[in-house]
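The complex appears here minus one protein chain, its other protein chains still in place.
Our next item is subunit A:
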Amino acid sequence: MSTNDAVFYRRNKQIQDAIDGQNLKQALQLIDKRMKKGEDTKFLKAWKAHILYRHVDETHRQRGIAETLDLCKAEPPATDLDTLDILYQTLKRMGDQAETMRTLWERASKAKPQDLDLQMRWFTYAFEGDDWKSAQKAAMTLQNNFPKTRKYYLWAIFLSHLVATDQASSETDRKLFGTLAYRMVSKAADSVPSDPKELLSPPRAIQGPEELLLLVKIFESQGRHDEIVKILDSENLGLSSRVIQNDWSFIGVKLSSLEKAEMWTQGLSYAKELLAIPSNEAEKKALQERDDWAVWKLLVISTRNINTQEATTETLKFIDNFLDVVPKSRNAQLARLDLIHSGVVAGTLKTEDLVSTCQEYFDSNKNKLYCFSDLQLYLAALDKEAVSKFVEYASKCQEENVKNDPFKGVTTINALKLEYCFILSSDETNVSKSQVEDFISRCLQVYREADRPERSSAPSTIESQPSDDLCLLAAMSLIRFSGTWISGNQDQIPDTILIRAAAILERLVFDSPHNYQALLLLVRIYLRLGAGSLALKAFSKLSVKQMQFETVAHNLFTRLATIHPHSAPPIEGAEYKDFDPQSAFVQALNFYRTAEVTTVRHRSNGLDLGSYVNIEGTIELQRRLKYSVCRRMWALDVRRMQRLAGGDPMGRYDEVARDSSPLTDQRVFDAFMNCEPTNQPTFEERMRLGPLPREQWVTSTRVTDQLFSTLKGMALQKPVSVEPNPPSFEDIVGSEASTEMTSSEIESVKINLSLLKVVSFLNGSKSVASEEVDSCLTQVEEWLSSKTKDLDLNGQKISLLVSKTAVSLQRHESSAPTWRSFHDLYLIVESLKALSLITSIASKKASKAAKLPKDRIQRLAESTRHVYESIRANARALKSAISEPGVLGSLIDLVVGGSGSGEDGTQLRAELDRTFDTAALEMFCGELMESWEEGLDGLLRVSL
């Protein structure tokens, strides 16, 4: 560093320190001092304007804006990077200045066309800031000014494509930039020499597979699928060209392009060409790669679309010939099933054809676990009688002796899954108790007989076994069908049945500790039972981390804040996130925050590496994570947990919690076993804790969050920003609200919105009139009065509210809470907390807030306290009911003997006796009771 540089750095540091210390006045003085001494540079002017803009008062701010904009227009334009940086940062903070930001860099680049750093800075800022249009312009400038660097040309193509496919771009821009990308990339393709011996290709020619994939993407976005096929058939860029070297990815591209271009004749012929019967060893090996569903799919779709008897017959013959040579090909067999299925649906083929093909498929694949789900789709096209016959056929194929079966009883598993789907579930209203009991008994019997690896041999590498599915099937059928004879409603899952199902699954997890289908189902069951600590424990075995906070965590996290907001007792050797919900949510939110930085860094690296298609994918991934419904839910709920259970402040999630931009949803439930018919809700859907939260849930929870944020500000006597117009209840909760919110959540948001209006009034909002406040307070009073009644124990063991939500144990003599009990009670407590804060603020003598009638506030405070005490009384009553003598025995009886609504048959009873280990069962029941008590203790710890 030269002496001049050092002095410059030191002086700048003084200014920066003043800014960092929020001493903007001093920063301005330091700049003025330097300017007066003659250092009248654009850099200092830009910095001064920036500092002015950062002032809180409007006068300084406006001066900052005006001076910044003047500097942006100045002639000659600023060209030094420091000045441009400051101007750019100020414009960025100002917002809505995209055009000015672009012009700023464009003018500077024009003035210094050979300054690579300057143009690269422009490009980087624009690209990292998702300003594709500006980045495209920067890339065009770079490729014009530095034509020898070929990557700039490709960047320009890629950025033009991004502008063209960005939903935020105008229609004109989309067309314009789309055409530009198409022309530029076509030119790059045309420049590739057709003679493979020509070693040097022009710099702007496509040179590698990633560049060709970019072309494919651009052509696809323009709907030019036939042109992709043409290019992939060409000499210079075709499949066997030097660029592609028969890379399978491009064969896949050709297959999908033929389909999208609806080139059915060519598609059929190309698929047949790929699947030609091999005549030598090399071809045989190549066929292993080509026997891919993508090829068969094109064969089937093309045949279907050609839609002639001749074509169908020929294709079926082709498949038969193929199967003669490769009889085990699952893809070929499924292609045949697909074609016959379509023929039956269209009426050109007979049902018998489909039945016999399904039977053939079953015969060849009955030892594979995929057999059931493969056949499910086709069997659904058959009538009841034909399906019953098929299931009967499959049942007869079961192994006599599963223990010595080299396929580990998979045929039996497939047969039982078919029975569950097509005999039990498809006919759920008529299914009898004895039918289900017999089914469960058979599942458990085969499970016991199946061979399993020794548990002690290598505990960490015990693989899930096929026979695990049998325990899952047993538990699932108990849950799925018991409602019919216990509550008279097959859609209502009796809570007592969940206890039995959990016991069966715990047995399975003992044998197969890593079976994630069992663990996920257990998490749901425990949550539904209100056993939050056990749900946390089961979930911890899945070691969820990183991206799984987006894709798996929702199975535990959804509504956890209103079921178990507090930390469970520590688990030995586990991390905090494994037993403390707040820690788990914080880790999840950290993942999203890190992901934002990581995605930007890697997509920038990708530009240098030329992985254009994966950069585009990363941009999409980044968008989905940024607007993820899970992220928003976790931010809102971790704050709710903190309000209810205490803990570290969660102010760092203010921004995410307030965000009202549209949501993306990546939640999938594919890791749950499902054997339901394809036209019915999945098993997982039946096991949810209320409807799946989406947009309305987030909007309404945000109202509650806003209520507490405002109250917190008021309590701290901070300036509170009041929403100009609090939304109406109908705005937040639409007519479809019950599809994503529980009735308690809807009721809760109604009350909390009223409270928000009261709070707005107290803060001097003009949009809430005193008449409206009066009506809101009346609504709150009525709500408190109804809750008082619902929660009144009135000499009984449980109140009306709890009796509606609790699970009856010991033949209805005592009860335990379920998720609904906790969910309802926590939501009430949350509103009570808000009410308590309001009454406390409103009754303060020195309060500057608008006044509410003192006696009314006092009555509200008393009612609030009364309802709160009633909740505590209910929790205490439930706790003592659980610890009553005989409960443990009753629970064990319930698991082994049934729900008390008619005894189990001897067959099932005997099977359950053989399945359960008495000591393990006692421990299971004991842990369940402890978990309920622990959950109630958590509720009792919540203060107002």
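Operating definition for what follows: contacts are C-beta pairs under 8 Å (C-beta built on N, C-alpha and C of every residue); 3 or more make two chains touch, one makes a residue touch a chain; residues count from 1.
Operating definition for what follows: contacts and distances are computed from a predicted model.
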Choose one: "Acyl-CoA N-acyltransferase", "Glutamyl-tRNA(Gln) amidotransferase subunit B, mitochondrial", "DNA 5'-3' helicase" or "Trafficking protein particle complex subunit 2-like protein". The correct choice is the protein name in UniProt for the chain not shown.
"Acyl-CoA N-acyltransferase"
Just to verify: which one of A:Thr124, A:Gln666, A:Ser803 or A:Ser883 makes contact with the chain not shown?
A:Gln666
Pick from A:Thr598, A:Gln779, A:Ser840 or A:Ser883: which residue touches the chain that isn't shown?
A:Thr598
Across A:Ser221, A:Ser373 or A:Gln680, the one contacting the chain not displayed is A:Ser373
Answer key for A:Asn23, A:Ser543 or A:Ser743 versus the chain not shown reads A:Ser543
Decide which residue listed in A:Ala98, A:Leu239 or A:Leu621 touches the omitted chain of the complex.
A:Leu621
Residues on subunit A facing the left-out chain by the touch rule are 209-210, 245, 247-249, 252, 288-289, 292-294, 297, 330-331, 334, 368-370, 373-374, 377, 458-461, 463-464, 466, 514-516, 520, 542-548, 550-552, 591, 594-595, 598-599, 601-603, 605-606, 609, 611, 613-615, 617-618, 620-621, 624, 666, 668, 670-671
